[in-house]
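Shown here: the complex without one of its protein chains, the others still in place.
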Amino acid sequence: MAFLDIKQINKRFGTQQVVCDMDIAIERGEFVTFLGPSGCGKTTVLRMIAGFEAPTAGAICVGGQDITAQSPQKRGIGIVFQNYALFPNLTVEQNIGFGLKVRKLPRREIAAKVAEVLRLVELNGKEGHYPHELSGGQRQRVALARALVVEPKILLLDEPLSALDARIRKNLREQIRDIQRRLQLTTVFVTHDQEEALTMSDRIYVMNQGKVEQHGTAEEIYTQPETEFVARFMGNYNLLKAEEAHQLLGLQIDGHMAIRPESIHVLSAGSHELGTFEGVIRRHQLLGGVIRYQVESRGVALWVDRLNRNVADLLPVGASVRLQISDDDMRVVR
Amino acid sequence: MTRTTSRIGAWIAMIVGSLYFLLPLAATFLFSLKMRRDALSFDAYKVVLTDPQFQATFGYSTLMAVLTIVSGIVLVAPTAFWIQLKLPRLRAVVEFITLLPLVIPAIVIVFGYLKMYNSSAWLPLTAHERSTDFLLVASYVTLSLPYLYRSIDTGLRAVDVRGLTEAAQSLGAGWGGILLKVILPNVKSAILSGAFLTFAVVIGEFTMASLLSRPAFGPYLQLIGANRAYEPAALAIIAFLVTWASMGLIQVFARNGRAKRKAA
Partner (left out) sequence: MAITDTVDEPAAVSGGTRPRAGQFLTWLGVAPFMIFALLFLILPTAQLMVGAFQDAQGHFTLNNIARLFTDDILSAYWISFKVSFVSAATGAVLGLILALAAIQGGLPAWVRPTLMTFSGVASNFAGVPLAFAFLATLGRIGLLTALLRQYLDFDLYGTGFSILSFTGLTLTYLYFQIPLMVLIIAPAIDGMKTEWREACESLGGSGWYFWWHVALPILFPSILGSALLLFANAFGAVATAYALTGSSLNIVPILLFAQIRGDVLHDQNLGYALALGMIVVTGLSNAGYIWLRARTERGRA
């Protein structure tokens, strides 16, 4: 049995079914991400784990013990909110020490623990500041420290980075992951940013409309999407309808064909290898290290990525090319 | 403290609160029906409503309220607009001034008028009835500044004043056109809320009218109260209904305004 085991959980608000029969299993020390579009129920699941919301049906177990009916105070689960939720009337030090004071620890011990966790999140020197005197990134680190210092069994992070700008986000991402590894902390991270999910997670649960769409390691989710939704959500997949797939490749399929742009090979126009087909460049976009071409072939538009090695390689609009896709890279999805 | 116990506490608070607020109203209403010894009747209301004094003073106060609302809006709306558009650094000053009537009691303000505009002063506004009426309206506009300015300013803040104005200007509209055709329709509900609030405050106002010796509804109420038994209760109920109607209308307009803004 997994450390955090969520079984057939359901949540209804009035008549609206927000979470529907979800099964989630997370091992001790794992960093798991819930990934999904806005409104798919990520926060609701997280709030049920923390105990702020009671599930309509189903059970939540931690370490083999059913905690579904336990109050949030008794669960020992730390949470970091998207909007920080620092207590504005308390200093950084008092905010972080809050949970320790609740537990009536001696003052000396509180001070020592707070100092230690402040070092961990690299905020020494800010002890006496109030939340409104800190930057967004600093506030989020205080919120993280406040949750960490009581040594929770599980740490929940609800889009902790989405209010921050890109550069701080990247830094903090690494910092969070680093701390999590060092403390061997079981962590659930919520985001709607697939890049964030891919770079940080041991495993990802992709959610859609209150259901788990697919779960697996980052590589599995990215390279082997099982549904059209996952393929679309994970990025730039070419998604061909059944008739387009037939038109282009002569294949009969059920559902959609998903092809990653970087898995399509571009051969010189002269080659006539087997399994290749002709196309015309319609436009290109420079994405930095990669150039993305839109190639039209047999009435179907495809995105094709090529490394941006040097200027001479650039294929002009209107040029004819031959494309090749290996069988492994064509995924049929539901 | 669990959710249920706190909910029970909340219910108790609401029920006790409702009792305190509804009991005097119920008692007053019952009392107003007791004019006839032997049975409940609306006699007190009949007496009050047919009293020519009532009609005259209520009419007078209504007129004053309408004049107050109109002049208040004409004074405050363009100012609030102009402050947002051109003189944001004056905002704090103007806001402070509009809050002063909450600091300076009405009785002090009117006392000041009596000193400054008495019949031997440079501007003897209290010397004639019409000019005293003018002074009364001015005093009511002053009293309503905090409500009127706040509701109009909030309304303006909710729409993008600068953007709207610049768009209208680029389409060739003049200032009058901008104010009347662009800004006003967008803050209509805010202005109307302020107007009804002003009405509720002004209609039964006592201090100003009494000290300026004008035949308004407030002093009439006081006079009746000092000399009759059941009519005052009937008047209190009528006054309460008038206040309630004003507030109800504010709610209606506020809701319309919100709905419209959402659709925009």
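The chains carry the letters A and B, assigned in the order they are written, with residues numbered from 1 in each.
What we mean here is this: a residue touches a chain if its C-beta (ideal position, glycine included) is under 8 Å from a C-beta of that chain, and two chains touch if they have at least 3 such contacts.
Since the model is a prediction, treat every value here as computed from it, not as a measurement.
S.K.: Touching the absent chain in the whole complex: find that residue among B:S139, B:T165 or B:N186.
M.R.: Going through B:S139, B:T165 or B:N186 one by one, B:S139 is the residue touching the chain not shown.
S.K.: Touch as defined at the start, partner being the missing chain; which of A:F3, A:F81, A:F277 or A:W303 qualifies?
M.R.: That would be A:F81, which touches the missing chain.
S.K.: Would you mind spotting which of A:V150, A:V188 or A:V321 touches the chain that isn't drawn?
M.R.: The single option touching the absent chain is A:V150.
S.K.: In the complete complex, the non-displayed chain touches which residues of chain A?
M.R.: Considering the whole complex, chain A reaches the absent chain at 47, 50-52, 71-79, 81, 83, 85, 87-90, 98-99, 102-103, 130, 132, 146-147, 150.
S.K.: For chain B, which residues touch the unseen chain?
M.R.: The missing chain touches chain B at positions 1-3, 6-7, 9-11, 13-14, 17, 20-21, 23-25, 27-28, 30-32, 75-76, 78-79, 82-83, 86-87, 89-90, 94, 97, 99-116, 138-139, 141-142, 145, 197, 200-201, 204-207, 211, 218, 221-222, 225-226, 229, 232-233, 235-236, 239-240, 243-244, 246-248, 250-251.
Definition applied: only the chains that are shown with their structure count from here on.
S.K.: With chain centres defined as C-alpha means, what is the inter-centre distance between chain A and chain B in Å?
M.R.: 55
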